[in-house]
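With one protein chain withheld, the remaining protein chains of the complex are depicted in position.
Moving on to chain A:
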Amino acid sequence: MLSIKDLYVSVEGMEILKGINLEVKPGEVHAIMGPNGSGKSTLANVLAGKEEYEVTSGSVLFDGEDLLEKAPEDRAKDGLFLSFQYPVEIPGVPMVNFLKSAVNEHRKHKGEKELTAGEFLKLMREKMDMVDMHPNLTNRSVNEGFSGGEKKKNEIFQMALLEPRLAILDETDSGLDIDALKTVANGVNALRSPERSAIVVTHYQRLLDYIVPDFVHILYKGKIVKTAGKELALELEEKGYDWIKTDN
């Protein structure tokens, strides 16, 4: 599904990713862990198509197609979803308009009929229950005045609406209390299927108790320095990152 080969990425002349190789097959959940500044968010943002990141070499294929030359909106419509680490507030853009546009752009892309306002509201209510979102939030502007936890839930809510085939969660667990964390994890797990994959970027093992990964990768100084099964996360929790740092 996703195939990253020897990816090098710079931001403002500074090399952040230095040769990433990663293969994500349908149905798999990959966790990416690593200390601060190792390049985890850069990887997530490059995949979603953020412009200020410059790919200096390497390739990324999504369903066999070159992902890097596509616009962010086309990547999204192809089924890639980034749950933002810091969801931005957009005053004046109503949540409902935003969500309906997003859903209908996806539907048009798939050759499906656009939803009417009524149909959309029904779908929205259904998904809101799933992630335990307060109904008032959809009357506001996008993320405006949302608490940190509400913003993260809103990301998962959008994911539930758009049903991506590859979800990239960029530290979706940071700043969440344990109940919110479970809700977020439930949202992600509800989408798990043999066709859908996820990349879970996190600092902590905690989230992985709920979203159990097939692989855990450690990203350090722009490279994946270790890959193993879910037990690697437990090992990290116990030993910290120092042993990685001394080995590399």
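The rule we apply is simple: a residue touches a chain if its C-beta (ideal position, glycine included) is under 8 Å from a C-beta of that chain, and two chains touch if they have at least 3 such contacts; residues count from 1.
As a working rule, contacts and distances are computed from a predicted model.
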From "FecR protein domain-containing protein", "ABC transporter domain-containing protein", "2-aminoethylphosphonate transport system permease protein" or "Fe-S cluster assembly protein SufD", the hidden chain's UniProt protein name: "Fe-S cluster assembly protein SufD"
Option touching the unshown chain, where A:Leu2, A:Val24, A:Val46 or A:Leu82 are the choices: A:Leu82
Candidates A:Val11, A:Ala102 or A:Ala190 - the one touching the absent chain: A:Ala102
Residue numbers in chain A that touch the chain omitted from display: 48-51, 71-73, 75-77, 81-82, 84, 87-93, 97-98, 101-102, 105-106, 109, 141-142, 158, 162
